[in-house]
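Complex shown without one protein chain; remaining protein chains in place.
Entry: chain A
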């Protein structure tokens, strides 16, 4: 028992620690993900919220700050490009861009069909190579014998099976 506890301890210190907090994993975890502070208002693109809580670009470069200064003056003095730049500073996507949609559904549908098709192949293989023979009672002659017996027994003679057999002419009605 002591040996097994030592074994577990050894595993924890060596193997599992390496797997869970290996340097590569740690770096990927902290550097690839942008830290988003969810406790302060965030920017969002929403059709029902035309004016978001914060502007899209928070840290302005020198030219952008200068542009913001010009914004305080008369807007008739600004060029069209400057006005567009001011819009893009505050908003990431325009309404048209928000409404755009993508062609992702084609990829999704295609993927679904591919996997369904692959599953179909697996099912076919299973049917051919895994399943054994069907019972002999499903053979043509066995079924014929069964049917004859059902007719002789008068199965469902009023509305059902035997009702459809013409006993005089010995054939189906």
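Please note the rule applied: a residue touches a chain if its C-beta (ideal position, glycine included) is under 8 Å from a C-beta of that chain, and two chains touch if they have at least 3 such contacts; residues count from 1.
Convention: contacts and distances are computed from a predicted model.
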Open item on the list: Please identify the absent chain by the protein name in its UniProt record; candidates are "Cytochrome c oxidase subunit 5A, mitochondrial", "Ribonuclease P/MRP protein subunit POP5", "Pentatricopeptide repeat-containing protein" or "Protein phosphatase 2, regulatory subunit A, beta b".
Closed with: "Cytochrome c oxidase subunit 5A, mitochondrial"
Open item on the list: One chain is left out of this view; which of A:39, A:76 or A:137 touches it in the full complex?
Closed with: A:76
Task: Positions on chain A where the hidden chain makes contact - done: 47-53, 55, 71-72, 74-78, 80, 83-84, 86-87, 89-91, 94-97, 99-100
